Structures are given as structure tokens and as C-alpha cells.
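For this depiction, one protein chain was excluded, whereas all remaining protein chains were kept in their positions.
Take a look at chain A:
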Amino acid sequence: MGSPQVVRVGNNTSARLILNTWPLVCAPAYHLVLEGILILWIIRLLFSKTYKLQERSDLTEKEKEDLIEEWQPEPLVPPMSKDHPSLNYDIVTGPPSHKIIVNGKECINFASFNFLGFLDNERVKQKALTSLRRYGVGTCGPRGFYGTFDVHLELEDRLAKFMKTEEAIIYSYGFATIASAIPAYSKRGDIVFVDEAACFSIQKGLQASRSFIKYFKHNDMEDLERLLKEQEIEDQRNPRKARVTRRFIIVEGLYINTADVCPLPDLVKLKYKYKVRIFLEESMSFGVLGEHGRGVTEHFGVNIDDIDLISANMENAVASIGGFCCGRSFVIDHQRLSGQGYCFSASLPPMLAAAAIEALNIMEEDPEIFAILREKCKHVHKALQESPGVKVIGEAYAPALHLQLERSSGSRDTDVKMLRSIVDYCLERQIALTLARYLDKEERFLPPPSIRVVVTIEQTEEDIEKAASCIREAALAILK
């Protein structure tokens, strides 16, 4: 193109027009052609029909109405047969203490998790009453909004001191404790190694966390090490991802489903070798194992700081309601803003917290009760060994044992029926037992059907003898 020339233009519009279009005319031909094609294409697109890329509904209004008319949903709940085993509950009249009245008959209680006998303790009841007279029953709010009472702070303090950790946090429901704690730390993309026998609340916590879950065989450290090695190889393939993927091992101190203890020292070794954090669920072992009742860490002599999080519920040995988590402040403080069951739920009623504090007081004053409980457990374990047709599942010092059939009939329903008849036989003769309950379709690794036998500190030698002989007779009568 030529350099711009100064051309004097008057008020002549046509000259101006020519001047304005001069560059256009001087442009190379391919340029003009290309631009012309683009303009024509734009005009075509503007006038062409638009269509959605999503599901295009070719249905007319009438067809839609017909579909709506025809659609029949399933019933909200499937019909239940009248004799479904879990439909009829055993009714307890009066307090669920050592002598319990089940279905109108007074029995000796071998079914409630009242390990240290605090359900009936006068001191605990008195403290709860004082608290009721001071605070009323409910807290009328979550912890964040005027639902924190000085009793809660005191209980958290006492629990932390008792377990020798920095901090503790209380939940108002035992089930929700570990089920809220796990998703607070383990998110999508993290990896969790769990024992197969983990209880249902751990399974729900894992489901809520959306992490990768890897199950290892129950108490099998080689299987766990194999999984950890595989993960290590994965990590080397993708180190960037490995740097941000958190790893956890979740185990229980005393397993509720199998009544045996986890090999904690081996787990701690694996923890430092493969850099995995350990979460320990101690609902059954808190207040049971260890010289002072501090649980499985005291039992094995493991340093409590090596365990990242200990969670337990206060509904077994402590005989109150609720649960707690304890550990270092670095770990526990996070739950105060991210634990769903803590932030979005009303706090524990203060009288229940006061009862728990009193139970802790008694546990601290009188550490012999743990040794006595262990003696009784050994006694019961031995006494039940001689029952024909049923085998005892669990360690000798575990207070909640399982009695399974030695030979299963092949069908779970029949097994359950047989065990239920043993339980009914014992109830007739004033020994209160219960079937261990599970949600058959929801459990990941459904344990075999069993009877739960719970040892409490209030049971005497005679009670234990009576129960053992009753079970023996029942087994002989029903399983012949």
C-alpha cells in the first residue's frame, strides 16, 4: 500500500467515501476473499436453527402427561413379615442394672455393656441429680451457640488428663463420634487401611469420607504390610500425588465383633516405617484394659503420643451417653470446626456429662476394679469353654464375648433361630443374654451369628456358675 497522501477533501461526501474505502480496495485479494467468506459464514450461522446438545425431548405434552400418569413408584418401605426376628424387642421394665427385669422376668444381666457396674452406682446418680437441679435436662443448642456448659469443659479436661493427652472433645452420641471424626480428616483422594472386623460406625465414617478404602484381613499384619508396600510402589510412580495424599490406619482396641485385641506395637512400627497415621477406636477397651483403665495403649505400654487419635464412646464402661476423641491439640482442635456431629448437633445434656465425670472419679480413685474385672472375664471365659456345640470367641480378658455355633447349619436364618432358642431358654431360667445384632445387608463383612455374653464387675461367682451351667444345658437341649 502507498504511504498516506495528504489529499485535500472538501465537503464532498463521495470523495470522503472514496478516501475511507481506499485501504479496503488496496488490500490484497486473498484478504478480501477470506473476510468475505467469514462474513457470509457468520450470516449463515445467525440464521440457522439452533439445537440443544443435551437430551432432546421429542415428547409432546400429552406424552409427558401419560408418562406421569403411568409411573408407579415402589412403596416407601418393603412389606415386613410378621415374624421377622428383629421386629419384636425384649422389653426391660425398670432400671437396666445387674438384676434386670426382661419381659416380666427378673434375670441376671449378662447382656448390657455395664462393665464397671456404674449404671446402678449411687454416687453417679447423685451427681447427675445435682446437675439436673442446676442445669435442667437439655442444652437447647449446639456447642457454638450457648450450648457449651462448664461441665462439658470440665469433662473434656478430665478426659484429657486421664488419658494423658493434650486435649479431648466430646460428642453427644457414641455412634457419631468416630463417624464424624474420620470424615473430618480423611477426604476424597486419601487412603484408609481398615481392619475387616471394623464396627459399623467406622464403616459409616469411611463412607461419608469418600476416601479410598483398603481392607486388610483381621489382625493380619502381613496382609497390611503387603497393602502398604503396594501403596509405596504406587507412590513412586506418582510422587507429586503421593505428597498430598494422606494415609490412615483405623483399628479398634478391642474389637466388638470378634472380642480380640489389635497388635498395637506392630502397628506403631508400621506407622513409622510407611508414614501412616493411626486412628484407634477404643469403645470396648476404654475402662477395661490397662492397669488404670486407659485402654489398649496402657495394656501394651505404647506411648500415647504415637497414636494420632483415640476415639471411644462413653456408653460402655463409663455407663453414660456420648463419646469422646482425645489426642494432641494439633489433631483434636480441627474437629471443633469440621466434625459434623459436633458443630451441627446439640451438645451432651449436662447431667450425662456430670455422670461421666463422677464415673471417671471412681475410676481414678479405685484402680483395682480393672484387675477384678479382668479376673471375672477369665473366669467366665473358662466356664463357658465346656459348653458343647458352641464355641467361645474372644480373648480371655475381653469383657464382651461371643458364643458361636461350632457347626453352622448352612443357612444364617436357621443358625439365628437356634441361637435365639438358646437365649430364650436362658431367659426362662433367669439369665439375660442377647443375640448380637447386625444389619445383614449393610455390613461389609457380616460376622457369623452369635450370642453376646457380657461380663460385669457386679456378677458373683454363683451368677457366673449359674449362667455357665444354663448355657451348657441349653446347648445340650437345643443343639443335640
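Keep this in mind: a residue touches a chain if its C-beta (ideal position, glycine included) is under 8 Å from a C-beta of that chain, and two chains touch if they have at least 3 such contacts; residues count from 1.
By definition in this document, contacts and distances are computed from a predicted model.
When the unshown chain is looked up in UniProt, the name that turns up among "Short-chain specific acyl-CoA dehydrogenase, mitochondrial", "Origin recognition complex subunit 1", "serine C-palmitoyltransferase" or "Ribosome biogenesis protein BOP1" is "serine C-palmitoyltransferase". Of A:Ala27, A:Leu40, A:Cys140 or A:Ile372, it is A:Cys140 that touches the chain left out of the display. Considering the whole complex, the residue from A:Lys99, A:Lys125 or A:Arg444 that touches the absent chain is A:Lys125.
Within the whole complex, the absent chain has one touching residue among A:Gly295, A:Pro349, A:Gly394 or A:Pro449, and that is A:Pro349. Across the interface with the omitted chain, chain A contributes residues 55, 57, 59, 64, 67-68, 71-80, 84, 86-87, 89-97, 100, 102, 109, 111-114, 118-121, 124-125, 128-129, 132-141, 143-150, 152-153, 172-176, 185, 199-201, 204, 207-208, 242-247, 272, 275, 277, 305, 313, 315-316, 318-321, 328-331, 333-334, 336-337, 340-341, 343-346, 348-349, 351-352, 355, 432, 434-439, 442, 452.
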